[in-house]
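Below you'll find the structure, written out as structure tokens, and then a few comments.
Of the protein chains in this complex, one is absent; all others appear in place.
Take a look at chain A:
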């Protein structure tokens, strides 16, 4: 019944609709002044150039170079293509590779299971406005302010086998940095020490932003402190939780400085990032081989990023 008029209207409308739509588009363009258009163009172009120049080009070049045996000397035209040989070498004859992958996973697990929850717990405690909370806050956050190179040195003073604080206090002679079974845990402790402070601060900022009336309402309803946190505060903090999760994954993937400062990522402290650096940067210049390692690292990172993005996007749709 309503079909006919509608069709008619539709048929009747197109010509003017077309003119209004083109006219509308033209008018909108004319609304922007020359300056606006330049600004918009720059705002699109500059980040685009930066992303292409600083992310995509190097990443592509790294993938391409991973198929060569370039040593960093001589023109690009002389680079020899070796196919997948670098990858075969990485997997088959490069002893530090497997420990590096294991250590990277261990790093992620340790930060995720131990350091992050402790950081969150400390944030909750500090949120209680206990006496001297500013002092604790500063003390816990201090390691984040220090550079990792400095952190490496501080822990060297503690962990040194012959002259370190730890062995002197405990009366032991454990080779904290030298024994490959022990040193990864010693380093994870130092990394966790720093990570706890970071997470604590992020989470504390989030907790301060939670509407106090929610807690009051929960208290009026007779909820215990624990269930208030888990049933009310934690769900409200979802954006912060995601940030904390992302920060933890990023921190464990880019873990590098500490092991590099300690022993350049050798002898039990192998990490993919350290292997890439020791092969590519510096005198060694095994650029092809190092690029293969970097490509593997890129693939691993992409895996995590894909999983994360997929999760976030799916949740946003709900």
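In the analysis below, a residue touches a chain if its C-beta (ideal position, glycine included) is under 8 Å from a C-beta of that chain, and two chains touch if they have at least 3 such contacts; residues count from 1.
In the analysis below, contacts and distances are computed from a predicted model.
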item: Candidate names "Carbohydrate ABC transporter substrate-binding protein", "Alpha-ketoacid dehydrogenase subunit beta", "Transglutaminase family protein" or "Ferrous iron transport protein B"; UniProt protein name, chain not shown; value: "Carbohydrate ABC transporter substrate-binding protein"
item: Residue among A:133, A:228, A:263 or A:301 touching the omitted chain; value: A:263
item: Positions on chain A contacted by the hidden chain, ascending; value: 53-54, 57-62, 64-65, 69-76, 85, 89, 92-96, 147, 149, 152-153, 159-163, 173, 175-180, 183, 257, 260-261, 263-264, 266-267, 276-287, 289-291, 294
